[in-house]
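Removed from the display is one protein chain of the complex; every other protein chain stays in position.
Up next, chain A:
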C-alpha cells in the first residue's frame, strides 16, 4: 500500500509499505477513504516530539470502510463493510479511565508504557501515528490501517453524509468541542482563543454554540489572513498578535477583567511576541534543554480573569520553562487540558451534523491525493496558499 512515512525531522515521504495484517484477535483492517493532516503532525515533522522512528507511518484522522475483522471482534458492533470514523486515541472501554469516558487516558492500549511513565509519570492511551510515546501505532495517512480493539474504537457512520462532513469526528471537531466545554462557559462570559488553525476554528464555533457572550480569536493577520477571516465568519472578533498588543486589547475589551476563559489552541510551537522572548525558547528548544515554546500559554495565563479557566487543547510533550506559576496560583486559575476523549463526543457531534447545526467541512481548503502528502505538509506547515486544512485521498 501507499503510506506517508516519517523518515527524519522535516522529511516526510510517500512510500510503499506492506499492507497491514490482523495481529490481535480484536483488530480490524480499515480501507481508508479520507485522511487529514493535523497541527499535531507538524509537531512530529518539526521534531518537537522526539519519539519517532524512521519508517513510522503518520496520520491520526482517518475514516474508511472495514475490510477485515479479527476473530474476536464483536459482530454486533463491527462488521466487514461498515463505514467508520477512527478516533485518534485508542481505548479499551473497560479500564478505570475508559469507564469514565476519559478515553485518551486508557490504561491498556499503549504497548510501551515505560516511555510515558518515565516522561510523564504515567503512560496515556495508544494513538495512531503519533510517536512511540503513545505506543508507536502505524498511522492512518495510508491506504489501509490496522485498528486494535475495533469493536470499541471504530465509530459507525451513516451512509447519507459525506466523508468531508464526517472525517473530522476523528479528532479536530471533538477537540474543538472539548476545548470549549472545558472552558466552562457561562452565559455572560468572554472567551479568548489563541490560534485560528483548524482546532481554533472548531473551538470558537463551539464556544459560540455554547452561548458565550463574546468570543475573541487571536492569530497573525499578516501570515494567516484567511484564518482570521474564517474566525470572524464563525462569530468571533479577532486580535492580530502582530500589530496589536494582545493583553492590552483583551483587558480593554473586558473593562480590565480579562477573558473569563482562555483557550490555548496553539500548542508547543507557538510564535513569540518579542525578540528576546522568542529567542529564549528557540535557543533552549534547539539545545533540547526545553521541549516546547509556550508563548501562547504564558500569555493566556497573564490575560485570564482572576478565578477564570484555562483550557489547553494545544499539544505539549515534555518540559517548558518560565511557566508563570505565580500568576496561576495568585489569580486562582483552573487549568483543564488533555488529548481529546474522542469517543465520548462522537454520538453527540454526529447528531449535531445530522441535524445540520454543524457542518465541519468548511475548514477544508485543500484536497490532495495521498501521493502529494509532502506538498500538503509543506503548505500547511508554512501556511501557504491559504492552507487551513488538507484532506488526503488514498485512492486517488
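A few remarks follow.
Here is the rule we go by: a contact is a pair of C-beta atoms (placed from the backbone, for glycine too) under 8 Å apart; a residue touches a chain by one contact, two chains touch by 3 or more; residues count from 1.
Definition applied: contacts and distances are computed from a predicted model.
Only one of "Polyketide cyclase / dehydrase and lipid transport", "Amino acid ABC transporter permease", "Transketolase" or "Fe-S cluster assembly protein SufD" fits the UniProt record of the hidden chain, and that name is "Polyketide cyclase / dehydrase and lipid transport". From the options A:24, A:242 or A:384, the residue with contact to the unseen chain in the full assembly is A:24.
For the chain left out of this panel, the touching residue among A:47, A:324 or A:338 is A:47. Contact between chain A and the unshown chain involves residues 1, 3, 5-9, 13, 15-21, 23-26, 47, 49-57, 72, 90, 92-96, 99, 107-115, 117-119, 121, 126, 132, 135-138, 146, 148-149, 287-289, 291, 318-319.
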